[in-house]
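== subunit A ==
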Amino acid sequence: MRTRPLAKVAALGVVGALALTGCGSSNNSSKGGLSSGGGGNATSYTIAFEGPLSGDNAQLGINEYNGAQLAIAEANKDSSLGFKVKLSKSDDQGDPAKAPAAAASIIQDDTVMGVVGPSFSGATKAVAAKFGAAGISIVNPSASAGDIQTLGFKTWHRIFPNDNAEGPAGADWIAKHAKKVFVINDLSAYGAGVSASVASQLKKDGDTVITQGVDAKTTDYGPISQQVVNSGAKAVWYGGYDAQAALFAKALAAAGFKGIRISGNGVKSSVFTTGAGAAGHGWYFTCGCQDATVAPSAKSFTAAYTAMFNTPPSTYSPEAYDATNILIQAIKAAKAAGSVTRSTVNDQVNKTDYTGITGQISFGTDGDLPPGKGTVNLFIDQGGNIKSLGDITQAK
Partner candidate 1 sequence: MSADVKTNLKRLLACLGLGVVLALMIGDQEGNQTDFGFAFKAAVFHPRILIFLGIGVLLYLAMTFRPRVAPYLTRAGVRPLAAGTASVVASYGLLNWSDSGNLTNGKLSTLAHGARDTSGISVIGRLFFGSAVPGLYWILFVLAIALAAAAIIVQKSALAWGAAGLSVLAGVWGFVAHEMVRSYLHSPDHSTGAFVALLGYATIASASVTVARTSGSEAATGAFLDRIFGWKPGFPLFVIGTAAALLGTFWASWFSPTDKNTSVFGMSDLFHGYPINGLTSAYLGWLVWVLLVASVVVAGAATWLQHKLLGWASVLVGAVALLISLLSMHNFSRIAADQKFDGAVQAWQNIGTGAWTLCAAFTVLAGAGWMVARKPVDAAADPVSPRPIGSDSLVSPGKSFAFTQAMLVVVLAGALFYPPTATGFWQTVLVTEIGTYVLLAVGLNVVVGWAGLLDLGFIAFYAIGSYTTAYLTDTLPVKPPHWLHLSPLMAIPFAIAICLVAGVALGFPTLRLRGDYLAIVTLGFGEIIRIVAINAKSITNGAQGAFGIPQPVVHLGPLHLKWGQDPLQYWYLLLVFIIVVVMLFRRLENSRLGRAWAAVREDEVAAQATGVNTVRVKLLAFAIGASTSGLAGVFFASQIGYINPDNFVLNNSILVVAYVVFGGMGSLSGAIAGAAVLTWLPEFLKAQVPAEDRQMWIGAVILLMMIFRPAGLLPAKRRAAELSGLDKVYSAETAAVPAGEGM
Partner candidate 2 sequence: MTSLSQSPDVTHPPTTDVVYDVRNVTLKFGGVTSLSDVSLHMNRGEILAVIGPNGAGKTSLFNSLTGVYTPQEGSILLAARVGDAQTPVLLDRKFGPFSLERRSRKTHEINHLGVARTFQNIRLFPALTALENVKVGVETRQTSGPISAMLGMPWQRREERESTERAYELLGFVGLTHRANDLAGSLAYGEQRRLEIARALGTEPGVILLDEPAAGTNPAEKRDLADLIRKINVEDNISVLLIEHDMKLVMSIAHRLVVLNFGQKIAEGSPEQIQKNPAVIAAYLGTTDDEDAAAEGGTA
């Protein structure tokens, strides 16, 4: 009988190819060789980050990338892990149209076992199916749109409460204090989404709601602030990101608004507190995350982050840190269970039960936090420091 070369070779498989490289370098001296990265016992896996690293939203991406970098650095210091982790980055500029190319460069790298990102909901919707087809697990640290979990992405996960969870919680709290609320969004996917859910919950709670949008590229918030004051609203919600919120806070103070000012997770950062200065004092934030001053792990995270990047952690850095750690744990679990492939890693991510600095995280079948999981906390800018007021449903 003749041999069947094709079947013979096919049996080697992808793993075989990796092993080949490993073998090639095993007899090398320590000073180098082509496969030094993966040689010896220290196998190396890659976790990829996809997000905006250039363009208008680059700061957000950099915050997250830094968080991921810190997690990777800490993992590589941990000798008990049994493997090394590399972080690769892929820039999608936060633009759904540029996301497919960014995703393709991740997918084509065989060593990538999981993805942190994409940072934005739009980019996520554009590429999650591609990652799903490639079997790569995605752990999303910041794409908060309330509908992603319904779109049937196979390998997609999110580690924080989405807009539909965070918004209503904030709205219920506002309704306790004000009957007329001014809801402003920045016309971005995030701002508009979360503001819409806030507004609809407020209406359910019987409040009068005025909704307006102000483009995120605006710098002069004078007219809109004047409008808030004139409307006689007792509270104002801003859905958007920190830098714009800081400008808005200043304009609002200048216009003499005295009511409640509250915003979401996108604003809760040092960019806001330093940018707004005194005008930001007394702003409230809702966030589906733990209090960084209470949880000890979060404290050490803040210290390590500041030491590493010479700047305090900012919006979504902790989430990215947790997302990266979830992936590292999943790789570890997959390794312990036998084989590390994209699909086994994804299986392990599905089984995640992880307590990170932003909270206790596990995933439902749709990839989102299971219903009821993830408390939304209320925070306040107290003299330039962000302080937790605890669970928003209990908060005053």
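Methods note: a contact is a pair of C-beta atoms (placed from the backbone, for glycine too) under 8 Å apart; a residue touches a chain by one contact, two chains touch by 3 or more; residues count from 1.
Keep in mind how these were chosen: all candidates are chains of the complex that A comes from, given by their letters.
Every value quoted in this text rests on a predicted model; they were computed, and no experiment measured them.
Chemist: Looking at 1 or 2, only one should touch subunit A in the complex. Which number is that?
Modeler: Subunit A touches candidate 1; the others do not touch it here.
Chemist: Looking at the complex, which residues from subunit A come into contact with candidate 1?
Modeler: Contacts found on subunit A: 2, 4-7, 9-10, 12-14, 16-17, 20-21, 24-25, 27-29, 31-38, 44, 46, 53-55, 58, 89, 91, 94-98, 100-101, 103-105, 107-111, 121-122, 125-126, 129-130, 133, 145, 147, 151, 187-189, 191-193, 196, 213, 215, 310-311.
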